[in-house]
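Note that one protein chain of the assembly has been removed; the remaining protein chains are unaltered in position.
First chain written, first letter: the chains are A, B and C, and each begins at residue 1.
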């Protein structure tokens, strides 16, 4: 990538993060309602800290950090970069103020722009590219964390009128057939990818049929009305515990009001659209729904091979593959090596992308992953038989 | 109390609440770092809700509430007034914005001022007086909750320079002697008091000697350095568990940095003042310290009778009395009856007042109470032998 | 007490412990279903350990301990006597076998009998007396822990047919009146008492009327049927949380089967006797019941003064007094000092005695204490107005 391109791309990505926050009030930047949701302010600062720490500080001997406390405050999980605020305590950081965090972004952006004018070091360019993809990942989290924060405020504030992000409908129908055989899986190394997609390799797939359409709200309501949440035979054992301990009876953000289904969206509380594609279900719910339909979820390999035969990109799709290393996966030394490898346990892979995914940040080899009970992302269901 | 007086007093008290918040940034109004600390915004709104709910709404048929959602959002613990936000979820209320909460205060204050112009109903005047004392209680919580929020921010922000609130020293020395006999305890009903102080009654006290001075920081450091936190013989059984499960080794807000004691104050992180009166200890610590000195804590009755013989008012003082009803305590019917009575279990009484207590809000019969492990208030130790 | 008397008393008390265990199967001696219930085997060994440790080991230079591991295994909570098995791990001690524990008892009893033949040291005699009262306390716990173990076995095994311990009825009716004035409280030091009863002292009581009868099962059923467990206005705030978090809707051991009340007793599952005195309620339930009757619980001082005017001894009676030190309470040095003092927090006092209390182990100054949610003892309610 040429320097002019990377500068432009840097500025586009960085600006988009701030555009996402534009509808927020200062108060909305602060809270961390549950440990897995971070304050918007924290996302703004942390994505900036990545460039300051891994690029400016380590490449420019004369660079003066914006604020000495920020390495402690805005490191996420890199043990190699020193102590950090506990993940559960991010909501305590009322200061620095939001405006000071924006000043931090501006300061780092100015230094990055100057630095990028003359940068030709391939290794650094690659690291900057990683930083931009990292920021794009946080853009998606910003959207879903903002939704969580507003959606758990009892007054259901509107993020942006008319911008509900849940109105997509299926454009395809029927099933695609894939024949048994050896297939190639993983990223081919051309263009950007995360380390967990690399090591393109062969897998053997059996015959299967995969739905071209995702499950819709009205289809899922059938499952609810058929007593799906009450029938233990449909659930994984841990899923059944999860349902009962948390009294789960519908997807996240759904509310039954006077006998009618509503859901909280970024456009506010709305009447549920029955034709729209379902979202905000956990792996447990996806698995139970598939059982009820006497089908199953695809593996991540099946999904990747079949993905050219259907539309995707509006919802992350749960697969029945555990998030584990590809053959010959290798972890980089030092802090960057902490990016992906250490999370490869007790999560399931999601494939595709969602309405909250940033532009230019999706590809069919992308491996997203969450725990089996998490559902604050835009997550949906595709069936295989 | 005459109407002119109550209007003036109303405005003074209400204004003082806002003055306490003046040094805050918008972001500081939002978080609830632990369930027992409420967001400053919540205190501002809740104390206003009290007047709107118990005075304006119930006395003025034409009164229009400022916002229909506020009864749900800002009720604290009155089951009789309907559903409410869970105590642990107060930090989720990023909206209404801080400015809207101030508008709420202004709206209610205007209506209250109009209403107070002509008010003569004694029962209502009494209820307004209760509302003002209620607000003063929240003023003290505002100070200590702000301290908790800033003191658990890793950057230790300053609330107000030079305003540390922990520099008070003892003006008296020695012990006062009180002779055995029958004494009268409780409020005599002249002027305001809470219901838990009423029912003046006789108690029988034995001879005792009570220290005229409160324990100081340097005295408490002796206890620490003598291994007080490591010697189980000094602790109540539950206290010893508390010390070990929470790895407690000093009062709240104390930090040992390079071998020297500092503490977080509202003036920022400061070197500890050895001569100053100790604060931020739990009942467990107060009890253990007394054991180590081979003395004991006073009962609340001893304290009340002896209180004329020493200075008090800079620190709440732990007593060895459980918070229980006085003989003939009666609980009002309805929501106001929930004010005190239902908390009369598993708490210890504190007597006196603190540097955070509002002006005109202390008297020797006042019964404050907290759980035995709580120490975010300005709490200190007075010994008896 | 003369030596012959103490030997005889020693043997009577020790034998009674074993008689209580006589109906048990070997398997029943082992489990610890919850941390506050100890295995019967543990009680047998621990009460023996008391005599071995505090008498034989410390008085007889040539005494050989029965088993070196027992100090670790059967110390209850005496930090001064060295490390010990965690309280929650008592159920892990499947070995030593039950028969070996009985051998331990026999070994210690033989040595004690020899030792007692010639013992004249007053201090030791006092300590032995303490050991016997200690064993009697464990006898009561044995009964209630056995009931808990059998009562939480889904097959509801019978301990002893016809021996249900819950059939007592009131012999008195009406209220006794006590006049205002100064009264003497506490043990006078003649004969045995625990340290927490000592320090006889004056208290001032107001006029009160105390019920001569305890609350019965049928009276309590009225409370249940009136919705007592659903009305927050009747409960302490912590009590209301306890009810809801544990879905409490009746006393411990009560089961509603096909619309009829049964309870588990030591005689097996039986139809509830409506005329019998209520038992197995927590302090929270006692307090709520009193609220519902628009009365209150007595203080422990009121109870002690009034106790000559009614029958008592079939149920421990909750008082509204916190378990705290009497004036001039002093704690013995060393391990024996851990007996009572360190538990004086967050418990309420119970007065009287129960059907499970050992013969000769009750007196009106006795101060029993439990946490406000505990109810596996035979606990009942007496009202005051």
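Rule of thumb we're sticking to: a residue touches a chain if its C-beta (ideal position, glycine included) is under 8 Å from a C-beta of that chain, and two chains touch if they have at least 3 such contacts.
Only a predicted model underlies this, so the values are computations on that prediction, with no experimental measurement involved.
Peer 1: Shown chains touched by the missing chain?
Peer 2: A, C
Peer 1: Among C:15, C:95 or C:161, single out the residue that touches the unshown chain.
Peer 2: C:95
Peer 1: Residues on subunit A that touch the omitted chain in the whole complex?
Peer 2: 77, 79-80, 180, 182, 201-204, 206, 208, 232-233, 235-240, 283, 287, 296, 320-322, 324-325, 327-328, 337-338, 342-346, 372
Peer 1: Under the stated touch rule, tell me which residues of subunit C contact the chain that is not displayed.
Peer 2: Residues of subunit C in touch with the missing chain: 25-31, 33, 41, 69, 72-73, 85, 89, 91-98, 149-150, 152-155, 157.
Quick note on the criterion: only the chains that are shown with their structure count from here on.
Peer 1: State, to the nearest whole Å, the distance from the C-alpha centre of subunit A to the C-alpha centre of subunit C.
Peer 2: Computed from C-alpha means, the inter-chain centre distance equals 57 Å.
Peer 1: Need the CA-centroid distance for the pair subunit B / subunit C, whole Å please.
Peer 2: 37
Peer 1: What whole-Å value do you get for the distance between subunit A and subunit B if each is reduced to the mean of its CA atoms?
Peer 2: Each chain's C-alpha centroid was found; their separation is 44 Å.
Peer 1: Going by the touch rule set out above, which residues of subunit A reach two or more other chains?
Peer 2: Nothing qualifies.
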